[in-house]
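Everything below concerns the one structure shown next.
One protein chain omitted, others in place.
Chain naming follows the written order as A, B and C, and within any one chain the residues start at number 1.
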Amino acid sequence: MNQWVIALPFITVALLISLGLYTILFKRNLIKMIMGLAIIQNGVNLFLVSLAYREGYAAPIWTSAPGEDMVLPTSHALTLTSIVIGLATTALMLSFVIMLKKHKGSVDSFKNRRCRE
Amino acid sequence: MIDILLKDMWSPIVFIIVSLLTALVAYMFYRIGDEGYKRTRHKGEPFISGNMPPKDPRMIHVGGDNVFWGFTHALRKYLDPLVKAHTGIINDYVYWMVITMALVLIYVYLLI
Amino acid sequence: MRKLVAFLAIMIIFAFLVITAVELRGDDGGFGEPVNTEMDEYFLENSQSHNQVNNIVTAILFDYRGLDTLGEATVLFAAVSGVLTVLRKMKPVKRGGKR
Partner (left out) sequence: MSMDLVSASPAFVLGIPLLFAFLTPLANRVSKDLRDAMFVIGLLLTALFVGIMAYEVYTSGSWIYVFGSEESRPTQTASYFRIMFAADGFSALASITMVITALGAGLYSFAYMEGNTGMEKFYTLFFLTLAGVMGMVLTADLFNLFVWFEVTSIASCGLVAFQNYKVKSVEAALKYMFISVLGGLFFLVSIGLLYGEYGVLNFFLLADALTGGMIDKVALSIIIVVFAMKASSVPMHMWAPDVYAESPGSVTPFIAITSLGSLFVLTRIIFTLFRYSFGVAAVGHLLIILGLLSMFVGISMALKQSDVKRLIAYLSVSQIGYMLMAIGVAFATLDSADYSSFGAMALEGGLFHMINDGVYKALLFLSAASVVYATGIGDLNKLGGLAHKMPYTTMFFLLGGLSIAGVPPLSGFSSKLLIYQSVYLYHPILAIIALVVSIITFALIGKIFYSAFLGPDQGLTRGEVPRSMLVAMGILTVVVILFSLFPNYVVAEIVVPAVEGLGVVA
């Protein structure tokens, strides 16, 4: 039982990812679907950051650390990169939606289905 | 088991030479034929079920979906649901991906 | 029907993620107790002597995994180019037929 309580941050991540998937699958508004994607992004970033955590350890900066006890630095670097990538992809997708709205005047995914079959 | 490996026997250059030789033989047979044969008036004109061919030559062409119409029509009970499943809605694209992911996860969990 | 299947699929993925979350890093490990830290310890020990940098994340971003940062900048550049491309003035190009 203790294990489940300890793993709570990871379970939060799983919840966030499932919530995002739910949003993507059940919402028809394209903007809301992109918001669902952003929820998953944040969940994944939370996952990467929480991987770094070691109890009682300091941030990986030598000037403020009391000793050599520091949390894992690699996943912080990975998270920084993935945040920037998330920003870039979201921006591009929103610009696609803007263009679709200009053309057709709709952000409904059920109405944007000209390519099919 | 196939003892002879086809890939060891396969050589495109030999194939091309053999095809050329075959073509040569065919041409020689062709040359034996009667040279005095005369084309009749309707020879070479399209024959459409006994109807007169249309005046406009563009109408003779059968194109697009009509080419394998019979084949696709015979398979319509299999093809139509398949075509219908390609809805073109993003939600469905994600839906199929999520389902595949769930199935693969179960498959790998059970079988490895 | 479709909604039910989709919901089930989400549930299955959620279940697997939860199982992995609990199983991560062994039975007695888990959150906050990484097991294999060889790579990170190497960075912690050597980033000062290699790079004269106190902030180890900086050392990783710009030295050890510098190519990732280049890729990150490339992603930004690609996204900017993409947005400028998509949102540029529409000017249809007529083509085909009897030119």
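Quick note on the criterion: a residue touches a chain if its C-beta (ideal position, glycine included) is under 8 Å from a C-beta of that chain, and two chains touch if they have at least 3 such contacts.
Everything numeric here is computed off the predicted structure, so don't read it as measured data.
Asks: Name every shown chain in contact with the chain that has been left out of the document.
Replies: A, B, C
Asks: What does the interface between chain C and the hidden chain look like in terms of residue numbers?
Replies: On the side of chain C, residues 16-17, 19-20, 23-25, 34-40, 42-43, 46, 63-68, 70-72, 74-75, 77-79, 81-82, 84-99 touch the unshown chain.
Asks: Please identify, in ascending order, the residues of chain B that touch the omitted chain?
Replies: Contact residues on chain B toward the absent chain are 1-2, 5-7, 10-13, 15-16, 19, 57-58, 60-68, 71-72, 75, 78-79, 82-83, 86, 88, 90, 92-94, 96-97, 99-101, 104-105, 107-109, 111-112.
Asks: Since one chain isn't shown, list which residues of chain A touch it in the complete complex.
Replies: 17, 24, 30, 33-34, 37, 40-41, 44, 47-48, 51, 72, 74-75, 78, 81-82, 85, 88-89, 92-93, 96-97, 99-100, 103-104, 112-117
By our rule, only the chains that are shown with their structure count from here on.
Asks: More C-beta pairs touching across which pair, A-C or B-C?
Replies: It is A-C, judged by the count of C-beta pairs in contact.
Asks: Work out the mean Cα position per chain and let me know which chain is farthest from chain C.
Replies: B
Asks: Starting from the mean Cα coordinates of chain A and chain B, work out the distance between those two points in Å.
Replies: One centre to the other, that is 46 Å.
Asks: Can you compute the centre-to-centre distance for chain B and chain C, using the mean CA position of each chain? Integer Å is fine.
Replies: Roughly 44 Å, centre to centre.
Asks: Would you give the residues of chain C that are in contact with at least 2 other chains, written as numbers and ranges?
Replies: Within chain C, residues 6, 10, 13 contact more than one other chain.
Asks: Out of chain B, which residues touch more than one other chain, so two or more?
Replies: Each of 95, 98 in chain B touches at least two other chains.
Asks: Touching residues of chain A toward chain B in the complex: what are they?
Replies: 21, 24-28, 30, 33, 109-110, 112-117
Asks: In the complex of these two chains, what residues of chain C are touching chain B?
Replies: So the residues of chain C in touch with chain B come to 2, 5-6, 8-10, 12-13, 16.
Asks: Okay, in this complex, where on chain B does chain C touch?
Replies: Listed in rising order, the residues are 95, 98-99, 101-102, 105-106, 109.
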